[in-house]
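Before any comments, here is the structure.
Here the complex is missing one protein chain, while the rest keep their positions.
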Amino acid sequence: MAYVATRGGERAIQSAEALYRWLNRQYDPGFVRDLETHLPYLLDRVMGEGSLWAPELAALAVAQTGGDLYEAVLLLRAYRSTQPRIAYAEPIDSGSMLTVRRISAAFKDIPGGQILGPTLDYSHRVLHLQNSAKPDQSLESPENARSGALATIPYVADWHRQTGLMQPLKPDPTPPAEIPDLTRDPLLFPAPRAQRLQALARSDTGGVLALGYANMRGYGGIHPTVNEVRLAYAQVQVKHPVTGAVFSAGRVRYSQAEVVTKFKTGADGKPALELGFAATLGWNEVKLIAASMLDTAMDLPEPHPAHTEEFVLSHTEPVESSGFCIHYKLPHYVTFGSDLDALRKARAQAESNEREGVG
Amino acid sequence: MSTLAELAFSRQDYAYAFLDAFAKRELRRKILKAIAIPGYQVPYASREVPMARGWGTGGLQVTLALVGPKDTVKVIDQGDDDSVNAANLRRFIARMAGVKTTTDALEASLIQSRHRIPEEILRPDQILVLQVPVPEPLSWVEPSYTRARELHADAEYGLAWLGIYEDLVRYRSNTHGADYPVLVNGRYLMAPSPIPRWDTPKLHLAQHLTLLSAGREKRLYAVPPHTEVRPLEFSDVPFAVEDQRGWADAQTGVQNKFMTEIPLEGGQSRYQLSDSDYARKAALRLEIGATYYDDQGTFYIPGFLAERKASVAPSHAEQSLGTD
Partner (left out) sequence: MKTPSPTPLEARDQAVFLALMWALSRPGEVQKLETGGANGLEAVGLALLDLETSFYTSDPALYQTFLRLGARPEPPDKAAYLFFSPVDEAALDAIAQAPLGTLLHPEQAATLVLAGALGRGPRLRLRGPGIREATLLEAGLLEPFWRLRAERISFPLGWDALVVFSQGECVGIPRSTLVEVI
């Protein structure tokens, strides 16, 4: 009679939530602030998938859900849908952002230079066991750069374009308000490019990694090179509705990745490099490298089924996939009963066939 | 556009019925189109709401777009008003829209349901909102929604017929359980949501308006009143509802309403009415409205369901125990 115990309406719901919260202990505002300070990559992931830049709220969401990231993302998304859209931001040139890391695997050196920036890529992955007992003593101040940062950091892809290896970029004059918006129009396939990039920006890190990795292992049929990975701070600029003056509404962490693959027929009819692109709020390199590879794989003439646009974008949506997955916990006894009826009928039919010696 | 009355209205933490005016208008525009094209899946933006996707967010959005302070709302899950998810949705709707709630199907102006249609015949002024997990009736034969949309465009439903035919060849029996595909207004194949086959005929020429909505898949569709809704069937192998003849509700002894089977130790079963408010009325001997199926299990539209064959149901049907 276990099922009856989980029935019982509103009191049961309230008690279940209370028990959950009691087991996770109370958190205080200091903890939420600490999360914001010390777990920026976690919050970046939650904000990227939640498609809302709000570090304080993301920290609160993580605290409130005890670190259940799908729940935290859902909290941000649900909050986001209650917020009115008050303006459209001005387009940002990612070349002139405050870039803290920009690397290219395609060349040894590149215009603007390889900027290693903040990364664990070359650190030894050893647990700092001493830090579990006493405060971290090993923290060194990073060395100051010998020269100031460049105001703009050129794209590697610009070099490809200048040298004719890649098709020129067509300017797109669409005003911001008319760019197709995933949150206002349902995703239909083939998706407008804007919606595809929005879907990848909001996609589930783990889901995109799984499909991207399948692509890397050969299921995509492309062999890309990482042209560029960038981490930056971006100024979000908005036009004042009355004066028309452009002002900064704040700064967000932003990252983007570009991959190139060879031998795509270009506009001039000759083979050319094809660019795959992905960008997101927050710094999330794994997601972007996988997503930018999927971006090109989806454009192949006959992509592997796991790399068709519909397959990739439908199945890497974190709120939809996780929600549907856990919905199987809901009672399904009506549908199951109906299935049992069909099964019993089929079994009875099979028994009578056996008796009559048919089939 | 601001009016004085609007500006003077005190600021609220949330919009009435949670969704902002844009979200509601979009849903309303799409609902009107859905009604104009019975059975056709209209794509919609589908905002995130404070429930997980797959937990009734589609039905909830439609309910929130329709609801007003004068409504009386009933929410059921598997036929049960007291199921936790039904209670949760009801609590949210009441909190955000300030509506009266009820468990009585005949008292409600708006019924949001997961997987059941009440046993009592709904009135012309009532609206039934069905939560839909998988809106695409072709998904069992064509997993790509993009290709399925092309098949709907051409009314090309051969694959669905073939699926049923192959079942018949393989099992000599139609293996479809709930969510039995139906043809609406002779044009669109539609997933009626995972209602049991028992409930499928209730949509045919119904007096009430049915709206179906899948929040995760972002599709909503409608069955207007007095619209033909026919299950896919071969003339020589007619559509059949679940065979529960001989099953009686353990508490009230009621038969010939949809039952839930509850396993008992030792391989036996007892049965319980799935429509919990119908069960409540029956137990308290309250007045019950006209029902889609009478006490003998005969459907209220003569001739719509084929005459049932003698029960092939195995012996478990006789195992109904009259004890709780």
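Order of writing sets the chain letters: A and B. Residues in each chain are counted from 1.
In the analysis below, contacts are C-beta pairs under 8 Å (C-beta built on N, C-alpha and C of every residue); 3 or more make two chains touch, one makes a residue touch a chain.
Note that the structure is a prediction, hence the values are computed from the model and not measured.
*Asks:* Looking beyond the chains shown, say which of B:100, B:149, B:172 or B:230 touches the absent one.
*Replies:* B:149
*Asks:* Among B:72, B:139, B:185 or B:251, which residue is in contact with the omitted chain in the full complex?
*Replies:* B:185
*Asks:* Tell me which of B:35, B:159, B:237 or B:288 is the one touching the absent chain.
*Replies:* Going through B:35, B:159, B:237 or B:288 one by one, B:35 is the residue touching the chain not shown.
*Asks:* Could I get the residues of chain B that touch the absent chain, sorted low to high?
*Replies:* 1, 3, 5-6, 9, 12-18, 21-22, 24-26, 28-38, 40, 42-43, 66, 68-69, 94-98, 149-150, 153-154, 185, 187-188, 209, 224-228
Definition applied: only the chains that are shown with their structure count from here on.
*Asks:* Would you mind pulling out the distance in Å between where the CA atoms of chain A average out and where those of chain B do?
*Replies:* Those two chain centres are 35 Å apart.
*Asks:* Mind listing the chain A positions that touch chain B in their complex?
*Replies:* 6-10, 12-13, 74, 77-78, 80-82, 84-85, 183-189, 308, 310, 314, 319-320, 322-327, 330-350, 352-353, 359
*Asks:* Enumerate the contact residues on chain B facing chain A in the complex.
*Replies:* Checking each residue of chain B against chain A gives 14-15, 18-20, 22-23, 26, 43-50, 52-55, 57, 77-80, 82-85, 87-88, 91, 114-116, 133, 144-146, 171-179, 194-198, 216, 218-219, 240, 242-244, 258-261, 274, 312-314, 316.
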